[in-house]
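Report on the structure given below.
Only one protein chain is missing; all other protein chains are in place.
Every chain is named by a letter (A, B and C) in the order it is written, and numbering of its residues begins at 1.
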């Protein structure tokens, strides 16, 4: 891979910003743990997007100033949050009714792996000694109108995370619609992964070399 | 039936009052259309009983004075009501969740017939040309912790309403726990109807003669 | 800016198609959106299925809709007192009636809203209305299986609303409205009052705006005394 030195992978902030630009005004959006929590910072000022937290919030605002914390307000990661004007609070059965009923326009999750058929694995590894935890990941994956994944294109060791079949336990089957990585943006279609966008300096072949499933070029229209 | 002239059947008010005296403080109670709506007038002053209306009310109070009507407050018969201090309002799915989930201590319904196995028929006759209507009767019958029936002992023509098997379409099977009539109070037990109380001047045999199922005397303890 | 407010009833109901399943809020006339019903008539949409607890008790608009002949089916728990317009069509076999216990209507709609395709209930077991339904025993008791009731349109009456579609209801005007508001592809709200975003207490909002598509403010009269 001779061109490696010219590739400019997106950093974490750029990844979040790249995804944020594709969220239109008016969407109701749930963000998973980790990388996705950076997204709100990159929604353009004045574009109203309503953020949902599965513990019963619509209309989450930015992190509060230290002296303005209401400790009765937390998000799904149990961090203190603020509410924007127009926010509403509700209980867990209602909140997951919203999720399961397909009322969220978008859910963005991190993942270990995404398969070309839309399978997602993000809740458990194959190390059997870990105490398992799933939280709301399966509900969000199975229920949201659209599931996008935001993750590094490969593991730290360079192994692909976009694969033909997930090797880790599934969170849900055939649900991922799009993947944003530090190297590319890909739609998950009936044919498999279709490349919509690539990091500067990256060739299609170089991307393919870092991917565990066959990539398709976007059909020219 | 030579003794008929001495029998003092209860009138509608007395029937409601007789049942009311058996409702202990603290019960949550739903009252069906017709006769049962008279019951609240006979709850002794100071005894707190909470009345439920299936359109989303706990804590129904008395009928409002003409000049104090809030027309946004109605009961299940769509009559204007008041709320007592401590009342709460909720939506239909929550209200019928309460009902179906067995949270009401008591539901009192009118009926066409009650069978000795606890079947109740109160929503449809066998005249097939009527436009059918069921409302919440089946939910209340199937869901309440206790179902008591308040009705005349016989039809206007003298036919028994307490029977071995209902001839009218069932509202629910094996659910009635007690029946209050103008002639008697009867428990519905595994053996059938057990007479708890009779109208003044009425003999067991005279009551049996007006009943379409075998009556049992209450076991002396 | 998210702004679900529309200028008038016609805009609120734009695009309602023939063959729609329409959830109609209200218990009797209380909480029933009269002006939206009039607007539904004005759309001329035909072959409608109306889901409503009653057949028009206390309402002028619902019987008027029946009289247009554009309703092919009513799903209802208590169609009494029966408006003559409905009764005539029913006798003539021109309108179908699906009679469903009141709590089962509410739960079927809630199930649709919450992504539950089917559930079991004790209501109607062993009765005519349970006939032909799949039954199953759990812990020694029989239940019938009921399916989710999805809809194309919900017509809702709120008391207060903001531009995001957050709603509160007044008194027993709540009834089916919050449940129905969650279960339709297009949820249309008539509200007595429009308030500024942030004026409704987050802890006291009855219907979060996520469920609402359009809001029209109407100075509708209070329900009549009853």
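By our rule, contacts are C-beta pairs under 8 Å (C-beta built on N, C-alpha and C of every residue); 3 or more make two chains touch, one makes a residue touch a chain.
The structure presented is a predicted model; accordingly, all values stated were derived computationally and were not measured.
Shown chains touched by the missing chain in the whole complex: A, B, C. Of the candidate positions A:19, A:84, A:99 or A:162, contact with the unshown chain belongs to A:99.
Within the whole complex, the absent chain has one touching residue among A:73, A:104 or A:185, and that is A:73. Contact with the omitted chain, checked across B:10, B:58 or B:162, is made by B:58. Considering B:23, B:39, B:74 or B:98, the position touching the chain not shown turns out to be B:98 (whole complex). Seen from chain A, the chain kept out of the figure touches residues 53-57, 69-74, 78-80, 89-93, 95-97, 99-100, 124, 131-139, 142-143, 169-173.
Mapped onto chain C, contacts with the missing chain fall at residues 107, 111, 114-122, 136, 138-139, 141, 143, 147, 168-171, 174, 201, 203-204, 206. Listed for chain B, the residues touching the missing chain in the whole complex are 25-26, 28, 46, 48, 50, 52, 58-59, 83, 85-90, 96-104, 143.
The rule is short, and it goes like this: only the chains that are shown with their structure count from here on.
In terms of inter-chain touching, the protein chains here are arranged end to end in an open line. Greatest centre-to-centre distance from chain B is found for A, with centres as Cα means. Ranked by how close its mean Cα position lies to the mean of all protein Cα atoms, the top chain is C.
Averaged C-alpha coordinates put the centre of chain A at 56 Å from the centre of chain B. One simple way to say how far apart two chains are is to compare their mean CA positions; for chain B and chain C this gives 30 Å.
Once the centre of each chain is set as its mean CA position, chain A and chain C turn out to be 35 Å apart.
None of the residues of chain A touches two or more other chains. Along chain C, residues 110 each make contact with two or more other chains.
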